[in-house]
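Have a look at this one.
The complex appears here minus one protein chain, its other protein chains still in place.
Each chain gets a letter, A, B and C, in the order it is written, and its residues are counted from 1.
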Amino acid sequence: MEPGKPFTHPYIPNSVPAVREAMLHAVGAASVEEFFADIPAALRMQAPLAIAAPHLSEARLKRHVDGLLRKNSHCAGQLSFLGGGCYQHHVPAVCDEINGRSEFATAYAGEPYDDHGRFQALFEYCSMMGALLEMDVVNVPVYDGMQAAATAVRMAGRHTGRRRVVVAGHINPDKLSMMTTYGRADLDFITAPFDPKTGLLDLATVTRLLDKDTAALYVDIPSFLGTIDDGAALAAAAHAVGALFVVGVDPVSLGVLAPPANYGADIVCGDIQPLGMHMNYGGGQGGFIASHDDPAIVMQYPSRLFGIVPTSVPGEYGFGDVAYSRTSFDKRENGNEFVGTAAALWGITAGVYLALMGPQGMTELAAGIAQRTAYASQRMARVPGVRVTHAGSCHFREFVVNFDGTGLPVAAINAALLQQGVFGGHDLSAAFPALGQSALYAFSEVHTQEDIDLLCATLEKVLNQ
Amino acid sequence: MEPGKPFTHPYIPNSVPAVREAMLHAVGAASVEEFFADIPAALRMQAPLAIAAPHLSEARLKRHVDGLLRKNSHCAGQLSFLGGGCYQHHVPAVCDEINGRSEFATAYAGEPYDDHGRFQALFEYCSMMGALLEMDVVNVPVYDGMQAAATAVRMAGRHTGRRRVVVAGHINPDKLSMMTTYGRADLDFITAPFDPKTGLLDLATVTRLLDKDTAALYVDIPSFLGTIDDGAALAAAAHAVGALFVVGVDPVSLGVLAPPANYGADIVCGDIQPLGMHMNYGGGQGGFIASHDDPAIVMQYPSRLFGIVPTSVPGEYGFGDVAYSRTSFDKRENGNEFVGTAAALWGITAGVYLALMGPQGMTELAAGIAQRTAYASQRMARVPGVRVTHAGSCHFREFVVNFDGTGLPVAAINAALLQQGVFGGHDLSAAFPALGQSALYAFSEVHTQEDIDLLCATLEKVLNQ
Amino acid sequence: WDEPVIFELSQPGERGILVPEVEPDIVRAAGQPLAGLPAAMLRQRPPALPEMSQNRVLRHYLRLSQETLGADLNVDVGQGTCTMKYNPKINDQLARQPGMSELHPRQPDSTVQGMLEVIAKLEGVLCEVSGMDAVSLQPRGGSQAIFANMAMVRAWHESRGDAAQRDEVITTIFSHPSDAACAKLAGYKVITLYPDANGYPDLAALKAAVSPRTAALVITNPEDTGIFNSRIREFVDVVHAAGGLCVYDQANANGLLGIARAREAGFDLCHFNLHKTFATPHACGGPAVGAVCCTAALAPFLPGPLVRHTDGRYHLVDGAAQSIGKISSFTGTASIMLRAYAWIMNLGADGLRTVSEIAVLNNNYMMHELLKIDGMAAPYAPGKRRIEQVRYSWQGLTEATGVTSEEIGLRAADFGVHYWTSHHPYVVPEPATIEPTESYSRADLDEFIGVMRHIAGEAHSDPDLVKTAPHNCPVHRVQGEMLDDPERWSITWRAYQRKLGERGLA
Partner (left out) sequence: WDEPVIFELSQPGERGILVPEVEPDIVRAAGQPLAGLPAAMLRQRPPALPEMSQNRVLRHYLRLSQETLGADLNVDVGQGTCTMKYNPKINDQLARQPGMSELHPRQPDSTVQGMLEVIAKLEGVLCEVSGMDAVSLQPRGGSQAIFANMAMVRAWHESRGDAAQRDEVITTIFSHPSDAACAKLAGYKVITLYPDANGYPDLAALKAAVSPRTAALVITNPEDTGIFNSRIREFVDVVHAAGGLCVYDQANANGLLGIARAREAGFDLCHFNLHKTFATPHACGGPAVGAVCCTAALAPFLPGPLVRHTDGRYHLVDGAAQSIGKISSFTGTASIMLRAYAWIMNLGADGLRTVSEIAVLNNNYMMHELLKIDGMAAPYAPGKRRIEQVRYSWQGLTEATGVTSEEIGLRAADFGVHYWTSHHPYVVPEPATIEPTESYSRADLDEFIGVMRHIAGEAHSDPDLVKTAPHNCPVHRVQGEMLDDPERWSITWRAYQRKLGERGLA
């Protein structure tokens, strides 16, 4: 700051020169320099920060940022079939209304008294997830579904005292990378390949990989490729060696698919982004972990768990942290993993979403997506040169489309689709070279029949060019 | 509704068939038909309403309406110089935040206890307008500035017991139409022409039109054409015949222009749209009326007036309706005019705006607009064929630009500008034929120098085509 | 919160927001742009507005919002006649997008085709709902729509040359005060009919009042009693026979969507409040839209501009030659029209009819339960069903306990619900007007009924508790007498400061 040139800003009340001077006087300081007296000269910045000139007025700031955002095109303006871990759904206006409330947006770490509403809203979120998952324990959200998976297998490791984790080969490769980075100090990761014809795991192979040192079998159901394995068989295989069966699940699928608890999952995890969060270029993710109310498992959670309890007034409900001593907040490195600011507002929002949808809404939503997926699969298979890779398997929401028959790489096809205002499916050719030139196409209730038909017509058009 | 086909909707809880039946049973009715028993068959609709098929899901509804709105282009995406009663300003995010609060958006007619916050917010709005206007009495908003003007002259009529109203010829012609429709049962309207050279009223002419039957002289300062009359002289002329001097004012101008009370206005009115309201295709208007604390004038207001009062707890403030007996709510046709739902939320918003801006903000805003207006006037005058009509007079925010020298009608020029993404000034040729092919150009703090230069360059370009 | 008046929060020098800088070239070129004005036209001292940081402004208004009982926050069935229904958030979200909010009303028609389409289609729906032939959405509230109707009545009679003779408008005491007030404003003498013994507008009184001086009848049906006037067609016919027009105030239309219309009853004009029947937010009292609907015969008198659809494009055109002229700025409150359009398009014909059926079911359920409370009655038409609301009377309770309806209302505030008596004059003694609409569940209605029963019980057991209410609100009983005393009323903070200084108030 230029000496003698005061900078008064709406966000900094006491930057008013007279106030600043009066406060300095009150504390007996000649200038703010005094407060920094402990910082040696060698550690001080020698020049002002070299950053871009600011837009001091809100009007110009808005114009600047709006100009940047106008350089983006987005899925509300284009037709998008991208998925692979982040999904376009209709976000109910009430979800936006609630997570936009000043109170929720700016609360943080208050007590169950001053922040009673925050505790209740998060407890209710956990409870509704529990209803969807048919499990008794659900945590306050972690960062995203990947973190949830990484923590879930660490929980299994602690619970079993074993190091080996067998991971299904058709999970998101990024998730495997993240789980490995996160867990490898204490866990060894082994991948179980999937059958390229069906897109499903081979039970015999999985069984072979499981052994008495195995802490967990980790599977996503539906898989990253949209296929749906036989959970009960996998659960039996895991349990046969004393390993936990950990399932990553798309919560939207649970309107039609069985909750993993019903086919034997011990820990269930996933991402709540589809439950009322805008995609936000990946900013809408949030992770959940769930289990039965087995104290030995509960004590492995690193996350906050909120419980409902009576208060000193009969009939009144209060809330609080369950088994706080598990956490790093309480025990530092001797707690489980760590806990910090993650994605609580998305938890509240997912609660709003589930309350709006109710049982009927979740059932209709999932059933409709399954129908659209099947319809799209049939339609796309009819486009010349295009093949649905695992056409013989059931899919939810996503399936792999192979373009080898067109002689064109996915990149070229997607570029051509983009020119027609369509975001084609996620290009799998780098991460899954065995699948050839393939892309992952995703569908949801935002897509009308007309949209799907338009996709196919556009594909035909660009492939004919 | 088809018999037997229940319609269950999220907005209608008791449309759930089982609940509906249970409630019918509780009140001893066989069907809802019983409740309509008093409506004779001849008055009943014989067929279902013939309206478009609905979009029952929120997702499809949003898509439908978004599609309609995409058919519009708007001033945040285009460069606009439109004014004439509705102005593009930066709307502070806090204004949107507050008027978007559920509590304010959905409150209505509660008492000063359950709706204490609403009363306080509106009292504060009135108080801040009072500070801006330097007047002690300001009403809860009426519909718009036109309504405020129409009521202001009716107040003058009641106060003086006279019928004649002399109206400046350079007000918005729509305003004159509205005032006449509204007032003509009890008032006669006479127009005072303005000097085509200066865009100002001629004092001698005005004086000649004022007589002992004149209730009010009504003038907009600044005028619809952006010019600024000598208020003190006009006030003296009106007062000389015992008429009230009623001034319509752009509240933004009061950062640099004197509050009309200071030059003798008895009643001041105007539109609060520029104080934090989005334009909303004209949906952001709201009217204010202000006066000194003269009980004889106060008793002429038809609107609600909120007052601050002590409560039964020492030091506590409460609020309530001042002199409620003035109103049609209390006295039906024997109250003043009428009162009803108008634009209260915009009043609260204008209060937020004034509180954010403060004295310094309002001064800087108005000074900057005056500077931009002067700069634009100089720049546009240099475009070949273009003339600034009242270049010799001072302007605030707006001025008249004449295109006679180009040989082109304004309509053609504006069409050409539109093709370049510019909304040209409001075409005055129909409403003010004496001004020739002229347009009213408006400027505000949203315009950068670059914008104004771009306007002039674009004008030159399209005039050369 | 014990939130001060905003001026008390001022700290000189603080800023709430910064204004864009003026570029040096502009400053240089502009010089002193207003130096040509008389000195008296320039502001001498900055306005005495509060000076606050943005954080403090926000906190102030957020706290005030929490001290406001919006319909979203409570079972808002106690503001009868107001039709407090659920205002879907999706409609607000749609209307707050720049494609709506950043439209200037003078934009070329070609750039607002979507907006004009919304207006045109909404007009079409209102034609169908009313059975009328033409609609203007220009009025910015129900009362302005009533005034527009009266101005059209006046213009109609002027066009026929008998305006001078027809100088009377007839209305009823249970119609909205604005019906009478607007007639007066348009230059008419107002004749007010009172109900007959059964609560209906008195047909005999109407026949006695009608004459060649009758310009129009302005009437609500059902009136604020909630009783449908079965003989409405006779009322209309009597007035038509005398050469008058009939204007239907449809503020109470929420029970009649798809069931009964203005057309079948023979009306010439009617109006709807979009913020009542069509679910736009009440917004503390506006912005709003009043829809004016009329027969083809009256259409030439509608205010301009009008939306027209030709050659696949929408256009705004001026009002017809006989138009009453402007009734408000531009085309009215467009953002409210968009919300109402969205609401209708979410419900469709089945939905609108269900709205009315359930609103009426809820009302009759509410009446059935409330009448079980000792001391409460529903005057007139005993045993009859009501349409969408009921005007009750606590006369019995007041006689037994001394507790008045107004006091019950202040006590109801302690339980977090609104409660409204009725417009003055209180024709029904100790009135209360309850309108449950379709938006509340049976559990919600039972909660409100429970509050009423509880307060009635308190009136018997501890009347002082009720008479000294509120006890659980942001503020306590105000010293209301100051509000009617010119020496002490204070309509702005500056007036308060002055009077405080002069007269040592408070």
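As a working rule, a contact is a pair of C-beta atoms (placed from the backbone, for glycine too) under 8 Å apart; a residue touches a chain by one contact, two chains touch by 3 or more.
Source: prediction; values computed, not measured.
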item	value
Chain not shown, its touching partners among those shown	A, B, C
Omitted-chain contact residue, chosen from A:191, A:205 or A:262	A:262
Touch criterion as defined above, residue of B:32, B:45 or B:59 at the omitted chain	B:59
Options A:112, A:242, A:385 or A:405, residue touching the unrepresented chain	A:112
Contact partner of the left-out chain, one of A:194, A:319, A:403 or A:432	A:319
Positions on chain B where the hidden chain makes contact	8-13, 16-19, 56-60, 92-94, 96-97, 102
Residue numbers in chain C that touch the chain omitted from display	1, 9, 11, 14, 53-56, 58-59, 62-63, 66, 72-74, 86, 88-89, 416, 439-444
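Here, only the chains that are shown with their structure count from here on.
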item	value
Intercentroid distance (Cα basis), chain B paired with chain A, Å	46
Approximate Å spacing (C-alpha centroids) for the pair chain A, chain C	46
Distance from chain C to chain B - Cα centre to Cα centre, in angstrom	18
Touching two or more other chains - residues of chain A	10, 57-59, 92-93, 97, 102
Set of chain C residues in contact with two or more other chains	14-21, 54, 58, 62, 88, 90, 92-93
